[in-house]
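Note that this complex is displayed minus one protein chain, with the remaining chains in position.
All chains are identified by letter, namely A and B, in their written order; residue positions are counted from 1 within each chain.
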Amino acid sequence: MSDIDLKQILEGALFASREPMSIYQMKKLFGDQKAPTEGMLREALACLADDYQGRAVSLIEVAGGFRFQVIDALAPYLANLTDEKPGRYSRATLETLAMIAYRQPVTRGEIEAVRGVAVNTQIVRTLEERGWITLVGHKEVPGRPALFATTTQFLNDFGLKSLEELPNAEDLIVTPSEDLLDQMDYQSE
Amino acid sequence: MSDIDLKQILEGALFASREPMSIYQMKKLFGDQKAPTEGMLREALACLADDYQGRAVSLIEVAGGFRFQVIDALAPYLANLTDEKPGRYSRATLETLAMIAYRQPVTRGEIEAVRGVAVNTQIVRTLEERGWITLVGHKEVPGRPALFATTTQFLNDFGLKSLEELPNAEDLIVTPSEDLLDQMDYQSE
Partner (left out) sequence: MITHVQGELPLALVEGSPLTQLPEDLYIPPDALEVILDAFEGPLDLLLYLIRRQNLDIIQINVAEITRQYMSYIAVLKAMRFELAAEYLVMAAMLAEIKSRALLPRPAGTEEDEEEDPRAELIRRLLEYETVKTSAEALDALSRVDRDFQIAEAQKPDIDGRTAAPTVDLSELVLAFGELLARARLSSAHQIEWEPLSTRQRMSDALMKLKDRSELTLSDLFVADEGKAGVVVSFLAILELVREGLCALIQARPGSQIYIRRVTGDV
């Protein structure tokens, strides 16, 4: 650990995490090393919260644990950034969502096997943040890959009562000719 | 604005955004109010970067703008939080990416000519979906092959401000002496 201290480790981990961080997760940061006690963690957190007094972010405790939050006073400024038009999701994002909807619960590896391309973290993150997919567990195989499924919000947003209402995609397959496929490979969006 | 100063506004906005923030976007924070000049913004950013010296996050400038990132030294701790290993890329993928980064815009055929082996479609798609390369046009030769180039996201993800910051590969290999080169009539294009 040498010149990195406990407070700094927690500070980095809290900023890297998109979800509030529990004491249990903080202990996990230390892997095989001896983890600090809850008392030590809380002391470091209190110290860290002090460091951020008067800054633009503050360390707060919420139900799921601790997280850094931008202070409310900045909301009017941040609101000025948000008048852009909604973008579009890439083909990769749509295909990943489709795979999760039709084949859930499914791991990233299984999606990759069908798509033939690595699924990047950003896509999964986008869909999670959108509230359409969620992690429902881990598959008990080496690496314990995360299992993803669609959410109730996904059904609501797509106007479905249940997954069974998803149209049968197999019926829609028109086998494209080879050169069409080649073109598809080259169309980036 | 009262008790909130420019530095604090930028600090909050930078922490609120996952994407690097450009000077243009920073000006947008001020909506209808008079926006600070680029000089004022850069001064506040320099001051902010100083505040974070020695902390767990640092303010970095990349191609897309400015962002806070967790310092590299904490990566081993953060890795303990997830079972999934961050993407490792095969040599074939990295060499293809390197060819595109250093020789852009470049066609697949040109990459193949240098590497001496076929570039498979999956590699190109993986890099496209990662958002690191994109199709920028077609070469006006028979067959009109696609031309690829790297993206701003590529620079952002590798922590670079511009292509000029790419490590200079020519410096990395043992260069034969000048007169030998003359004998060979060696020319790099």
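Note that in this section a contact is a pair of C-beta atoms (placed from the backbone, for glycine too) under 8 Å apart; a residue touches a chain by one contact, two chains touch by 3 or more.
Every value quoted in this text rests on a predicted model; they were computed, and no experiment measured them.
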*Could you tell which one of B:M26, B:A101 or B:I133 touches the chain left off the display?*
B:A101
*Quick one: which of A:I9, A:L45, A:A101 or A:V119 touches the chain that's been left out?*
A:A101
*Going by the touch rule given at the top, which residues of chain B touch the chain that is not shown?*
15-18, 57, 67-72, 75, 78, 86-87, 89, 91-92, 94-95, 97-99, 101-102, 114-118, 156-160, 166-167, 169-170, 172-174, 176, 180-181, 184-186, 188
*For the chain that got dropped from the picture, name the residues of chain A it touches.*
12, 15-16, 18, 57, 67-72, 74-75, 78-79, 81-89, 91, 94-95, 97-99, 101-105, 114-116, 121, 130, 134, 136-141, 147, 149-150, 157-160, 162-164, 166-167, 169-170, 172-176, 181, 184
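Here, only the chains that are shown with their structure count from here on.
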*In their shared complex, at which residues does chain B touch chain A?*
4, 8-9, 11-13, 15-17, 25, 28-31, 55-57, 68, 70-71, 73-74, 77-78, 80-81, 83-85, 87, 121-122, 124-126, 128-131, 134-135, 146
